[in-house]
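As structure tokens, the structure follows; a few thoughts come after it.
Missing here: one protein chain of the complex. Every other protein chain is in place.
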Amino acid sequence: MTTQAISNLHSVLSSGTFAVTGECGPPRGADMNVLNKKGELLRGWVDAVNVTDNQTAIVRMSSIAASKHLLDMGLEPVMQMVCRDRNRIAIQSDILGAYSLGIRNILCLSGDHQSFGSQPDAMNVFDIDSMNLIRTVKDMRDEGKDMSGFDLKEAPKMFIGAAANPFADPFEYRVLRLAKKIDAGVDFIQTQCIYNMERFREWIRLAREEGLTEKAYIMGGVTPIKTVGMAKYMKNKVAGMDIPDEIINRVAGVPKEKQTEEGLKICQETIEELKEMDGVHGVHVMAIEWEEKVADIVKGAGLRK
Amino acid sequence: MIVGEQKPIEEIKKMVAPYKKLLILGCGTCVKTCFAGGEDETAALASALRMAFRTEGVSIEIDEQTVERQCENEFIQEAAKKIGENDAVLSLACGAGVQAMARRFPKEPVYPGLNTTFIGVQESHGVFTEECSGCGNCELGNFGGICPVTRCSKKLLNGPCGGSQKGICEVDANTECAWQLIIDRLKTLGQLNNLRTYIPPKNWKTSNSGGPRKLVREDHII
Amino acid sequence: MSENNRKLPEAVETPSRFRNTIGKFVVKRNSRCISCGLCAELCPHGVHVRYENYAKGTRPVSHKCIGHECRDKDYYCISKCPQNALSLKINPLLETMGDYRWTAEMLLGHFAMAETGDLPHVNLEYNLGNSGGGFDKIRFRHPDPEKAIDMADEDIDTSIELNKTGDGRPERTISIPCYGGGMSYGSTALPVIIGRARAAKRLNTFTCTGEGGYPPEFLPYKDHVITQVATGLFGVREETIKYSPIVEFKYAQGAKPGLGGHLLGEKVTEAVAAMRETVVGSSLFSPFPFHSVYSVEDHKKHVDWMKEINNDVLVSVKVSTPTDVDMVAIGAYYAGAHIIHIDGSYGGTGAAPDIAKKNIAMPIEYAIPKVHNFLVNEGAREKITLIASGGIRNGFDVAKAIALGADGVVIGTADIVAVECVRCSNCESGRGCARGIASTDPELGYMTTEEYCEQRIVNMYLAWRKQWCTILRSLGMKSIRELVGRSDLLVHLDYLEEKERATYQPAPNHAMIL
Amino acid sequence: MIVMNPMEKFKAKITLFHCINAFTEHVSLSTDDREVKIVKMPCSGMTTEVFMLKAFEAGADAVAILVCPEGACRYMEGNMRARKRVEKTSNVLDKIGVGGKRLSIHNLAAKNSDSVPGLLDEIMSTIKELGKNPAAAA
Partner (left out) sequence: MPKKYHISTKPAPPRLYPVGRYATVEFREDCAGSCRECVKKKCVYNIFADNYLHMSQMDEPEYLYTCNSCFRCVQECTKGIFSRVINPEYRTLGDDYWTPAIISRTWYQAHTGSIPVSGAGYRGPFVGEGFDSIWTDMSEIVRPTRDGIHGREYINTMIELTRRPQGLRFNKDGSLKTEVPKILETPFPMLFQLHDQYGIEDECVRLSIAKAAHATGQLMFIKPSEITGELKNLVSCMVPSLELATWEKHKDLLATCKMVQIPYGPGLNEVVIALRAMNKDLAISVKTPLDDKAPLIAIEMADLGVDTVHFAASHQGKEVNVDNPKFLRDAIHAVHLALVDHGARLKVNLLFSGGIAMAEHVVKSIICGADGVVIDASLLLALECRLCGRCMDGLSCNGKLEEVDPEFGMTRIKNLMAAWRNQILEMLGAMGLREVRRLRGEVGRSMWFENLEKENFAPIFGERKVP
């Protein structure tokens, strides 16, 4: 872990404060106002905002541009970057460009498969995978070299993040993979939405045992449940999502108009538990297209006032 | 083997419509194995095409022949006589076969009757799976003999993405997660440690990113 | 344990040389199989095989399946399969296999015996053909249970003597009452005939060169090889007579008496031509008869000639079965033969006109008692060995032939069936046998190996021997020699009242399309 | 495009592929308005796509396959194979404008040859509906 803080998120995490990040999906169009609106909703409640990179393979404003807009608003972006759409040349050049624009956090992802997105006919790239991407950013930062070994004029100093999904299979491999990502140079980890707390606890325990929680900041991911329908959809249709039946039953157990409230409550309880958990350094609130609730959640969990 | 699938008959009809005499040329190797271009398929397609044109009142003569392999000169040559007698060839071979024909018979229009789908195996009766992408740089040794380049939807070489659940790939409920297979197999083989190794970015130059590939065996050239 | 039995060889499992052995039943595994391995655990007959470290269900070994017989057993795989992935049917192929004399089940039974050296465990009717007469209608009379003896197979003597004349020439005893019929180099593939010789050596019996010369490959087994001197005299040389413990004069072959041998041109390859001192590709017809033999005196001259060349040689005279076969037999005896070998009309052949095979001379079932009784009446029976052949297909036929009056038999077709002849009768056409038995084609003629032929033939005789021992025990006999001429022990179904007939196994009787 | 008048009178040609175990022809199936050509197959599973197509090419107005009852195939799965092929070939016939309905497959109860004339009547009504085989050689 680098000693000198690279970004605001880095300094929050390194200070030992329980960090909070939010998420902001760029618009399916060139309208900046949407971004402004979302930014305003998050401002003050989060330490950094993840800007997704054509998430679920649907064409949106580029994450670099959107990050720049948030930066201009005074928010700190975590620029997500997927391997799906760019080969290694484009990836490196985009990183350099992003850095030059003042972006300091990067989240390295493989990316959702295009078959779910708006353009399933597209050719995917996957030239390098997320592991390679992490190492590439790290090498650019720490060695000042690009992948070809060329000395960069100015090295992009990025705070490097990656995703981890404790709920995907094969489980026994999940910690191993985390270790591999950390080895590759990850500074912080944001996990997939946590609903199955039991499994998460097991995962973090294994990570602790491997000493991984000492090597990188791990932020638990949460997403508030709006309705039973949404929960069921996520359970069945969204890849890598693990929502235990108890959660669904709990939401389904209350009247329809109270379901949202119940969902938020679950979310807050999760955060409270994460706060106390050894080895968890923050929370990543993914209230996708529901940014107005982030404040409530963060407030409710007693993270920010 | 190379797996292929017959093109829809409408598409074939459009391709060959301008000709009065057509030779349908089957290929007796890979595409016969996947029941797309062997003797039987050639005969069936010839019959279907004749009827298709007849229903429209179009007269076309359709001849048929099947050679052992359309990618090998000696066998291609067997078709020379019939090709000479016809205006065009509808080749029921893989793309390589079609091009080999086109190359050997410069003046003869050659059309593909199949879609070449992949390099694979017959997993069980009527089920064919892709097993190799011909990336030119085989890494199977690291992965217990299961190819992530071909069988992982994202060609991930450093472990599964977060989308794998119960051994199924996020892309398609009928696709096994290659990484699940790799991990299971490495576990059986006692080689799980392989997975800790960081696999550097793959060299795609040997794959089709490097332009058309060519393999020259100097030791075979005199 | 008698000296002769101690020489008996071991049975060694020798599976079919073809990938798929034909069975009476077919077991199929469909795609529902999840390779759980239950069937492999259950089946006591090895129909289902699970290979260590192999992840897919394998094709069932159908020929080992005993069929619906195990329906009520707790190992009935069909009903036990959790996936319902197995099905079982009678093999429809059987309908197209075999003929009236060698039914499909008889062929399969012999294949099984040749594979295992034991009697088939599948319920096959391999002792009776569908011919509707002769051996197929003859049964051993129900034995008197009082007479049955308890004796191990090893202690029962199945050997016979070939020199009963007491003329000072060697006594030659063979451990089983059978030796191999002539199959010539030219008609039959080399590995097959050498395999037969090797089997003869291990079984302590003989095989015969047939009329095709004496290939040097026979030399290591020369003490077990009979040299045939036939009308064409193909490949007969002084040294081959000298090698031989027995010389067989072939006057006629049961399948084509009066016609002489046929070897069609396609089969006369360079090697065959060299052996027979003739021209490649030209058809060889042996003359009929010996043009130097027109009387018993001429015949005696022949016999003496052989005896002169080789002082230790025994002489066998092979004749077919005309009306006067009894006269011929006694003539042979007076000319000094040790063995009179009568070859019935339904015997095997590499090539013969259909008209001859079917019509000329009488079936061996008639000829044996005819000759036996005649020799008895002439007082010569004890001095000559009577060998029968031509249509003797299985262990029971052998026993019946002996009970009718023969000392022993000569076997040809069954040996060939042991090495997986299916009697498609295309031996003579084109390149010869498609199964590599009756062919000298450079490719087809080497489809078998000597080792394979040797062991399959050995296995078959070992299985037959078990049958003989069972029969002898039930009759209270310790030696097969006691059975000779005991036709009182036999019944013929057509000569029994209906009620009594019903107590015997009925003769197979189904229409066939040939 | 050859325009067929469905009402036009013609003698229908039907080709009947049948498994030899499923059916034996006792009475002549041909009548005044139909000519039935019978092709004996060793097992219905030997009726490949080519045979069916060739029959149409040779001018059949309808092709029917008579197979043994489910589970009664001597070769275990021949009738199922035949059914699958009929499905596929029927598709092809639709695509080439001949009409997949002209091809049919029937499981005959154990050697119940008596039901065949009835089947043929049904097939005849299909032919009447669809008219002459447009792909028949002129």
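A, B, C and D are the chain letters, set down in written order, and residue numbers restart from 1 in every chain.
In the analysis below, a residue touches a chain if its C-beta (ideal position, glycine included) is under 8 Å from a C-beta of that chain, and two chains touch if they have at least 3 such contacts.
Remember, it's a predicted structure, so these values are computed and weren't measured experimentally.
*Asks:* Counting contacts across the entire complex, name the shown chains the missing chain touches.
*Replies:* If we consider the entire complex, the absent chain touches B, C, D.
*Asks:* For the chain left out of this view, which of B:126, B:145 or B:210 touches it?
*Replies:* Here the residue in touch with the unshown chain is B:126.
*Asks:* Of the residues C:316, C:345, C:385 or C:440, which one touches the chain left out of the display?
*Replies:* C:345
*Asks:* Which of C:50, C:169 or C:492 touches the chain that is not shown?
*Replies:* Answering carefully, the residue with contact to the hidden chain is C:492.
*Asks:* Which listed residue, C:315, C:421 or C:453, touches the chain dropped from view?
*Replies:* Only one listed residue reaches the unshown chain, and that is C:421.
*Asks:* So which of C:32, C:59 or C:73 would be touching the chain we can't see?
*Replies:* Answer from the full complex: C:59 touches the omitted chain.
*Asks:* Using the touch rule from the top, list residues of chain D that touch the missing partner.
*Replies:* Per the touch rule, chain D residues meeting the hidden chain are 20, 37, 39-43, 45-46, 48, 50-51, 54-55, 58, 75, 77-78, 81, 84.
*Asks:* Could you list which residues of chain B touch the chain missing from the display?
*Replies:* Where chain B meets the chain not shown: residues 1, 28-30, 32-35, 38-40, 43, 46, 64, 66, 122, 125-126.
*Asks:* Name, in rising order, the residues on chain C that touch the hidden chain in the full complex.
*Replies:* Those residues of chain C that touch the unshown chain are 16, 18-22, 59, 91-93, 95-97, 99-102, 130-134, 136-137, 251-252, 255, 257-260, 262, 264, 285, 287-290, 293-296, 299, 319-320, 322-325, 327-328, 331-332, 345-363, 365-367, 369-370, 373, 390-391, 404, 413, 421-428, 430-431, 433-435, 438, 444, 487-488, 490-498, 501, 513-514.
The rule is short, and it goes like this: only the chains that are shown with their structure count from here on.
*Asks:* Centre of all protein Cα atoms: which chain's centre is nearest to it?
*Replies:* Taking the mean of C-alpha atoms per chain, the most central one is B.
*Asks:* Once you find the CA centre of chain B and the CA centre of chain D, what distance in Å lies between them?
*Replies:* 35
*Asks:* Between chain C and chain D, what is the separation of their C-alpha centroids in Å?
*Replies:* Once rounded, the distance between the two centres reads 50 Å.
*Asks:* Can you compute the centre-to-centre distance for chain A and chain D, using the mean CA position of each chain? Integer Å is fine.
*Replies:* That pair's centroid distance is 63 Å.
*Asks:* Which positions in chain B touch two or more other chains at once?
*Replies:* Where chain B is concerned, no single residue meets two or more other chains.
*Asks:* Name the residues of chain A that each touch 2 or more other chains.
*Replies:* Where chain A is concerned, no single residue meets two or more other chains.
*Asks:* In their complex, what parts of chain C are in touch with chain D?
*Replies:* So the residues of chain C touching chain D come out as 26, 28, 30, 87, 89, 92.
*Asks:* Using the touch definition from the top, list the residues of chain B that touch chain A in their complex.
*Replies:* Those residues of chain B that touch chain A are 153-167, 170-172, 177, 179-180, 183-184, 192, 195-196, 198-202, 204.
*Asks:* Which of the residues in chain D come into contact with chain B in the complex?
*Replies:* Per the stated touch rule, the residues are 1-2, 48-50, 53-54, 56-57, 92, 95-98, 134-137.
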